[in-house]
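Now for chain A:
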Amino acid sequence: TFPNLTYRTGPYAVNGIPYADGYADYMALLNSRDGGIGGEKINYIECETQYNTEKGVECYENTKGEGSLVYQPMSTGITYQLIPKATADGIPLLTMGYGRTSAANGKVFSHIFNYPANYWVGASAVINHILSLNNGNIKGKKIALVYHNSAYGKEPIRTLQELEKKHGFKLSLLPVDHPGQEQKSQWLQIRREKPDYVTMWGWGVMNPTAIQEAANIRFPMENFIGVWWSGSEGDVLPAGNGANGYKSLAMHNTGSDFPIYADLKKHVYDKGLAAGDGTSSGQVLYNRGLYAAMLATEAARLAQKMSGKANISPADMRDAMEAFSINEAQMASLGLPNFAPSFSVSCENHGGPGLAAIQQWDAKAKKWTMISDFIKTDAEVINALIAEDSAAYAAENKIKERCG
Partner candidate 1 sequence: MLDSPQTDEKLLDVNNIEVIYNHVILVLKGVSLSVPKGGITALLGGNGAGKTTTLKAISNLLHSERGEVTKGTILYRGNPVADLNPAALVKSGVIQVMEGRHCFEHLTVEENLLTGSYTRSVSRGDIARDLDLVYTYFPRLKERRKSQAGYTSGGEQQMCAIGRALMSRPETVLLDEPSMGLAPQLVEEIFGIVKALNEKEGVSFLLAEQNTNVALRFAHYGYILESGRVVMDGPAAELRENPDVKEFYLGMSDEGRKSFRDVRSYRRRKRWLS
Partner candidate 2 sequence: MSRKTASLDSRDSYVTADGRTIGPAVMEMQNITLRFGGVVAIQDISFDIREGEIRAIIGPNGAGKSSMLNVINGFYHPQEGHVIYKGEVRKPLKPYEIAHQGIARTFQNIALFKGMSTLDNIMTGRLTHMKTGMLAQALWWGKAQKEEVENRAFVEQIVDFLEIQSIRKVPVGRLPYGLQKRVELGRALAAQPSLLLLDEPMAGMNVEEKEDMSRFILDVNEEFGTTIALIEHDMSVVMDLADRVVVMDYGRKIGDGTPDEVRSNQAVIDAYLGVSHD
Partner candidate 3 sequence: MPAEFYYGVEVFLNGLMAGVMYSLVALGFVLIFKASGIFNYAQGIMALFAAMTLVGFQEGQIPFAHLINAVFGTEVHHFGWTMPTFLAILFALGMMLLFAFLVERLILKHLVNQEPIILFMATIGLAYFMEGFGDLMWGSNVKRLDVGIPQGGNFWIEENTAFLGGEEFYGFYLDTLDIYATVIAVVLVISLVLFSQYTKTGRALRAVADDHQAALSVGISLRGIWVIVWAIAGFVALVAGIMWGAKSGVQFSLSLIALKALPVLMLGGFTSIPGAIVGGLIIGVGEKMFEFLIGAPLLGGATENWFAYMLALMFLVFRPQGLFGEKIIERV
């Protein structure tokens, strides 16, 4: 059983729909092409949260009884909710690229996994990219962070502040309140202060508005780098040509040039099993849905192998996720060659490899293209922060470290 907490309505539906489509289509593909995983048919459940915490809890409680193997809530708020609960219930949580970053510390967070990347990795990747553009020296450069004024948006601040000390750039912080339709003040401030780079942690309508405003003040788009949640088609399309050159982080490859799309067409779309109306197919967030589903189902496959049963329990799933590894050959065989980096998980490290790439928007072609490899991030800084934050959590909740 794979529950999926989706949000196809409400203020963040824009982002929620393509992701949910991708996730659902991948599950449908496995069922229709392979008859499930290891002969066991996948029971795929969607539950609508509207990005709302209480609804998320309702969904969790509603579905957990049905033998749910892993939860991917796609919302930092709901993730925070579920961290203690899922741990108590013994169900693993996979929060790829969102949620609580310090959950990468498996010693403290036994049931929480946030591979392959997290926000602090993201923050560091942005700085690394800027470093690479400036031959490694960004002393005195000004970098502004435009962020969603919520737990999610505040995640990168600590890391950026650490990196600020290390590299000597100047960071300025510009919060934007939910929902973020009115950002005149922030962008006038950017216009005045002329930062060299702007990075953004946005979500929902905040993204297209920011990109539109950036285009309006003629901020050089190639110096504007969003996190992976600010880099999908829905964010750049409303700004039209103005968005050309905008960059964002990526944790997987873009486009529909993968063999899996042929299979999807044959086994899912053409059979009328597609979750969406087809417009989302090939979009960044759709691919992310595929990727999320792939990581979950591959872990399940591993769990079947490890436990020797076809019908695995959440505990088996958790053990498999902790022993999880994936490499290029595996991904190629799944129809996703060159899609995402290889990595492996361990008891200590639930956070994956700490790699991220940069993609850029081409407004004419209406396409995202990868412009970098998956680059290594500043593990030194990040790990120290993770250790600190998870230690605080452990102390607060009287958790004894594992893996020792």
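The rule we apply is simple: contacts are C-beta pairs under 8 Å (C-beta built on N, C-alpha and C of every residue); 3 or more make two chains touch, one makes a residue touch a chain; residues count from 1.
How were these picked? Simply put, all candidates are chains of the complex that A comes from, given by their letters.
Model, not experiment: these values are computed from the prediction.
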Task: Identity of the candidate that touches chain A (this complex; choices 1, 2 or 3) - done: 3
- [ ] Over in the complex, which chain A residues touch candidate 3? Could you list them?
- [x] 8-11, 13-14, 17, 149, 173-177, 179-182, 184-186, 188-189, 191-192, 204-205, 208-209, 212, 215-218, 234, 237-238, 240, 242, 272, 277-280
